[in-house]
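Missing here is one protein chain; the remaining ones are kept as they sit in the complex.
The letters A and B name the chains in turn, as written, and every chain counts its residues from 1.
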Amino acid sequence: MFKLFRNFLIALLLTFSFSSIVRSETVIRVVDWQSGVGGITNAYADFIEKFEADHPGTKVEYTQYTVTTYNEFLKPALSSGQGPDVFAVYPGPDVDEVVNAGHLVNLSEAADAEWKGWLGNNINIPELGRNGNLYMAPQDAFTEEIWVYNDMIADLGFELPAFGDSYTVDEWVAIGKAAKAKGLDGLMFGPVESWCVLDGFANFVNQQNNNYPTDVLGQAYDGEISWDQPMFRDALNAYKTLHDNGVWRADSLSMDYQVQAWGKWIDREGVGIYCNGDWFISSAPADYNTPDSLGITMMSYPKISNDSPATYNKATGTNLGVNANSANLDLALEFVKLTNSPWASSTFAGYGQIPANLAAVDMDALAASPNLLFNDGIKMLATEGRNTNIYYSQAEPMKHLYDGIMEMFLGVTSVDEVIEKMNKVTGYSG
Amino acid sequence: MEENKQSNYGATFKRSPIFFIISRIVILFFIIIIIFPLLYTLSLSVRSPETVYSAKFFLIPHEFSLQNYYDAFFYAEERLKVSFPRMFLNSIIVTTSSVSLIIMLSIFAAFSFSHLRFPMKESLYNVMIASVAMPAQVLLIPLFYLLIYFGIINTYLAVILAYAGFLIPIGILILRMFFEQIPYELTEAGIVDGSSDFQLLTKVLLPLAKPAIATCVILLFLDTWNEFIYAMIFMQDPTIHTMQVGLAKIGTSRYHINIGTYSASVMVSIIPVLIIFTIFQRWFIAGMTMGALKH
Partner (left out) sequence: MIYKTFRFRTLIYLLPALFIFLTFNVIPGLTSLVLSFFDFSGFETNLFKKFVGIDNFIKIYEDKYFWIALKNTFLFVFGAVFIQTGIALMLSIFIFFGNFKFSVLIRSIIFFPCVLAPVSVGLVWKKILEQDGVLNAILGLDFSWLSSISLVMWLIITVNTWQWIGYNLVIYYAGLQSLNIELLEASDIDGANWSQKIFSIVIPLLWPTTILNMILNLIGGFRAFDIVYVLTRGGPAHYSEVLASYLYYYSFAAGGPNKMGVGASVAFIIFVCILTIAFARIVVMKRVEKN
């Protein structure tokens, strides 16, 4: 008994001796959810080195969380006033909540002329701001599409489409069948992460959007237009066709994207990976990304029909906001400004991460790096075509759409029922 | 001691061949089921990264390699900013402190439930049981606020007290049940001697309840060792991360973690526990048999 008591006292003493390290320097805490993405980790290491050299006596603590655990950290931190000085917010509905709670600095007002010059047009990106003001500083950009192994496509007897073009849904069905005969998957798909499903859906819709550039999907989420029209119906049917014909394995419904789908594609279990983006350029297999290797091709989402217009998903990745209640507001703003500088953009590029802020950067020099995928990504970013918005903040309708599509895959719901439910949920009236 | 007991019981069962056969078959079946995934993990961890996906009979690797272990250690040091040994130490500190605290408080409290009387005893007991069922996420934000208020966030104490909060009811639950099982004659003898309730507890009940306490220690150890959510949120400073937080970060990160590397991290987290467990087990078994009722 007393031995226990003694042990407990020792443990308590250890506790106090190990805890609360007193610091005499200023610390800026930076947090994001890109845990493990090589390009970002390395780029930030450089940013921090430069920042600490430029501001002696300041230390930057950069912590990465995973996407799935990020909110568990962020919510308690922000609501209790213990939030980091600089932090990312998961794009979509979360941004609204954080802005409404008053945690973010209005960058449209806080940024100086130099910074605004670097941002260029990015200051107007809808998903990064609210009410016309910028709240999140973009870091990296990406196009989101399908990547395929060239050698596998050739092996199955198909020809690659021209750069910027993509296969149709029917062509994918054929590829899927051929792949299966060889024990491969047509596409690796990780729909457990909802954006993998919703982003592709947005692309399908945008292909048939006769009112482009009006955001018809946004209107539908707001209940302003009906879901019962060919635009949405065909999108759902495209998904149904792909799934029912086994273009991806049945197990996909329980697979997540970042670990399983991506992992299996890296291990060459499938020809293509669905809903992948340039964020993984730095993690792509090096063997397939050198000038004399067989290579990887980026192509946009499946075309609904042969004459669908070129439609791309382009967006920003991690975006950093500055905590309005930070004790080191000026330093925090300085740091974020640094990440938007041309120097930072080149640093990102050097590590295979496409930078978001290209307004003050020499594009031609950028698109000629030894990293083939990176060059393709830059090319894709600059290709003319429809630009699909993938960040929406209408959480409820998005949730119901995702659930509906998943149930459609499972065979529990029909396309008509999904459409009916969406009309009901968004409150579309006549 | 244990051999004696076993052969006493065994004698009565030795005569039945059917029992013998059935018990062998059942136990063998379960051993295989339990052990296979563990061997699989071990096998995954010693495969070379290239041959991770194929093996003879699923278990015997084509190529042995310790590359995964190097990768795991590297990943922890570089990306998580904390080394495996340090994480292990953190886990040990948190677990032993929590378990010590909880056991001590639970013994006293369980005694008051089993042998003493006070108002609203059963209602309080039920509330305690019900409160344990609340999933950890629910208490996360209010608890976070509370720990900040006490100024102990980001220290070991935050997690220790949080664990104490929801594990004390379990300690009380187990210990009360064992205390109540002790036959009345023994305790009566103690009272007749004129001893106080405190002496009753320490001289009579505690020695008899050694198996229960040992069991409790093991169970509490498990619950605190494996806990992950509070450890991650309340102790965000990488230097005080516990083993589970590190493992979770490795297992769910976007960097393509080869399943071999992940298995290696799992093995690294298990092996020290295995060693401690083997040592601790003998003490535990001895304690249990000594404490069992004798005739």
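The criterion applied here is as follows: a residue touches a chain if its C-beta (ideal position, glycine included) is under 8 Å from a C-beta of that chain, and two chains touch if they have at least 3 such contacts.
Computed from a prediction, not measured in an experiment: that's the story for all the values here.
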Problem set entry | Touch criterion as defined above, residue of A:78, A:242 or A:354 at the omitted chain | A:78
For this session: Quick one: say which of B:46, B:82, B:99 or B:164 touches the chain that got left out.
Result: B:164
Seminar exercise, completed: Those residues of chain A that touch the unshown chain are 33, 67-68, 70-72, 74-76, 78-81, 90-94, 97-98, 100-103, 192, 194-195, 249-254, 256, 269, 395-396, 398-399, 403, 406-407, 409-410, 412
Exercise. Hey, which chain B residues sit against the chain that's not shown?
Worked result: 5-10, 12-14, 16, 18-20, 22-24, 26-27, 30-31, 33-35, 37-38, 40-41, 44, 58, 105-106, 108-109, 111-119, 122, 126-139, 141-143, 146, 161-162, 164-166, 168-170, 172-174, 177, 181, 187, 191, 197, 200, 211-212, 214-215, 218-219, 222, 225-226, 228, 243-244, 247-248, 251-252, 259, 262-263, 266, 269-270, 273-274, 277-278, 281, 285, 288-289, 292-293, 295
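We adopt the following convention: only the chains that are shown with their structure count from here on.
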Problem set entry | Where chain A and chain B are represented by their mean Cα positions, the distance between them in whole Å | 39
Exercise. Can you name the residues of chain B that touch chain A in the complex?
Worked result: 53, 79, 93, 96-97, 100-101, 103-104, 137, 140-141, 144-145, 148, 153-157, 160, 202, 206, 229, 232-233, 236, 238, 240, 248-249, 251-257, 259
Problem set entry | chain B contact footprint on chain A (complex, rising order) | 1, 4-5, 7-8, 11-12, 14-16, 18-20, 34-38, 41, 63-69, 72-73, 75-76, 79-80, 82, 258-259, 262-263, 266-267, 283
